[in-house]
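These notes are about the structure you will find just below.
All protein chains but one are shown at their positions in the complex.
Letters A and B mark the chains as written, and numbering starts fresh at 1 in each.
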Amino acid sequence: MKTQEIADFLSAELVGDGNIEISSVADLHKAAAGQIAFLEKGKEIGDSDAACIIVPIGFDPGAHDAALIFSANPKLAFALIAPKLFSKESPRFWHDTSHIPTNSEIRANFVGAFVVVGEGSLVGEGSELNDGVKIGKNVRVGTSTVIHSNCVLYDGVSIGNNCVIHAGTVIGAAGFGYVKDGNGEYHIFPQIGIVVIEDNVEIGANSCIDRGALGETRIGEGTKIDNLVQIAQNVRIGKRVVIAAQTGISGSTVIEDDCVIGGQVGMGDHALVKSGAIIGSQAGVLPGKTVRPGVWWGTPVQPLDEYKRQNAHVKGIERLKNQVKELTKRTEE
Amino acid sequence: MKTQEIADFLSAELVGDGNIEISSVADLHKAAAGQIAFLEKGKEIGDSDAACIIVPIGFDPGAHDAALIFSANPKLAFALIAPKLFSKESPRFWHDTSHIPTNSEIRANFVGAFVVVGEGSLVGEGSELNDGVKIGKNVRVGTSTVIHSNCVLYDGVSIGNNCVIHAGTVIGAAGFGYVKDGNGEYHIFPQIGIVVIEDNVEIGANSCIDRGALGETRIGEGTKIDNLVQIAQNVRIGKRVVIAAQTGISGSTVIEDDCVIGGQVGMGDHALVKSGAIIGSQAGVLPGKTVRPGVWWGTPVQPLDEYKRQNAHVKGIERLKNQVKELTKRTEE
Partner (left out) sequence: MKTQEIADFLSAELVGDGNIEISSVADLHKAAAGQIAFLEKGKEIGDSDAACIIVPIGFDPGAHDAALIFSANPKLAFALIAPKLFSKESPRFWHDTSHIPTNSEIRANFVGAFVVVGEGSLVGEGSELNDGVKIGKNVRVGTSTVIHSNCVLYDGVSIGNNCVIHAGTVIGAAGFGYVKDGNGEYHIFPQIGIVVIEDNVEIGANSCIDRGALGETRIGEGTKIDNLVQIAQNVRIGKRVVIAAQTGISGSTVIEDDCVIGGQVGMGDHALVKSGAIIGSQAGVLPGKTVRPGVWWGTPVQPLDEYKRQNAHVKGIERLKNQVKELTKRTEE
């Protein structure tokens, strides 16, 4: 892709040579010939051998050799152009050790070694099932979705288009719902529902998304989930939600659109996180609680401002203690 | 199964048609013809097309079309009947890509694709080894136990009857025990013990149960463990213990019978959790501590009542500060 084509793709202004062939992206200070980099707003450009640099609007082109592309958000522009540069579609290849029953419909571009697909399953065009992926019966995987190695999709799971599921993630295992009998023994509540993952969802490695008990577990369009995350039965996550690593969401909790959830957050069951809420890492949401829009922190979660004020109060206890001591002395005098 | 047979199985009273054929369980409000649902105690019945509903004793049968089964615990009754309705035993099938050495004894009903079994291992009747399961040498798996896809059982692991292990779980890896030498280098302490998992244990997906160092790691009968849980070397967990997702138990800790451990709980090593203790989510148990029966909360764990009282005190600091300010003013006057 030539520098001018990149500028056109980004609808951005180019200053410099529009004819340089760009083959890959790189860090600003490690880039070499043929590479494009970006300068983050507010940072110094320093030395760079990049052939092309995406710079903030208003950047002084000065004496830079590189072709410059001006963007209101250079980091975003860089993220948008990167996949264009390496989108070398995987060659259509089905490994002959894969097990694909005749009554499934696999249109995937790539099926790796030791892949297993169950009966009645459908995988769309342009998708990839990497080595060792295990797909149950009646599973739906959309188009251009990449399932990385050793993922397990249980029966009946449905995954949309343009999704990425990283290695070792398990989707559709039984939820952790038990009923205790009179002898203290636990009996599993039926875990026979489904999982629906909408389009453009990305899920990290070794995460777990449990199936609904009787209903469904649903991950909304454009949501991004990190590694080692636990999503329990009947959870409903909206669109464009971000969930960082090692967070756990208990059964039937609802997270509405456009929330940001930090890492190692724990949410009890039947909680409701309203659209636009931001929950800091390691926070804890009690069962049944409603978390309104805003920034939340701590266990149990409280608004960040309150958390900070309270924290300051706690740090002031020693001073308060000394004041009381002094007062007592004076009163006694 | 006919409605009267279900009532008989549950030793419960039936009001209505005992002759309806029930084929599956469903949510009360989504159930259709041929399905059985339940009404939770204290909830309204609303509209339902279920053919049969398990209702609390004392429920007014009124004008409901469905056959009604009366139970002291409808949710439990529903959980108990569900497996009877879908217990279609898997057909006896061994995939020809499985690797089973001649000196192992595999009586399992189902062996999936790309399963590997080590020498000297034994798997009992009615069990399932799903696709991609890797079983080491001298492993014992009991009868009617289901090992889901891509689980790994290291050498010498022993699993009882009627267990369920969900996908991606690793049992018997080396514990995390190191000894530091004079140069600050760490040397692994021998991790050559075993893991014993008793009958009726269920373990979620992507969990880890480490082998004993020199002794054993043991999970007691009827215990239920969720996804992404970490159980370290030499841990001993009693019977009918429930452990929610992402909890971690350090080496040599003992959890006695009938405890309930929330999610994301952390326990230090050599702790002792006495029978009947309930530990809230995200709590932390310090190494070597004894947790008595009762409800515990926070890090380090304290009795829930104490935790609440202290929390209220902390919230009252601001008021206390203002009181001291006022007092100081008056004293100065």
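Just so it is clear, a contact is a pair of C-beta atoms (placed from the backbone, for glycine too) under 8 Å apart; a residue touches a chain by one contact, two chains touch by 3 or more.
Since this is a predicted model, take the numbers as computed values, not measurements.
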Fill in: From A:E128, A:E198, A:D226 or A:E256, residue that would touch the chain that is not displayed
A:D226
Worksheet, complete the sentence: Considering the complete complex, of B:A12, B:I165, B:A232 or B:I255, the missing chain is touched by B:A232
Fill in: Residue ranges of subunit A at the interface with the undisplayed chain
24-27, 30, 73, 75-76, 78-80, 82-83, 86, 95, 97, 112-114, 130-132, 148-150, 164, 166-168, 200, 202, 204-206, 222, 224, 226-228, 240, 242, 244-246, 258, 263-264, 281-282, 314-315, 317-318, 320-321, 324, 327-328, 331
Discussion item. Touching residues of subunit B against the unshown chain: what are they?
Written reply: 97, 99, 114, 116, 132, 134, 150, 152, 154, 168, 170, 173-174, 176, 178-181, 184-190, 192, 206-208, 210, 214-215, 228, 230, 232, 246, 248, 250, 264, 266, 268, 284, 299, 309-310, 313-314, 316-317, 320, 323-324, 327, 330-331
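Here is the rule we go by: only the chains that are shown with their structure count from here on.
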Worksheet entry | Where subunit A and subunit B are represented by their mean Cα positions, the distance between them in whole Å | 27
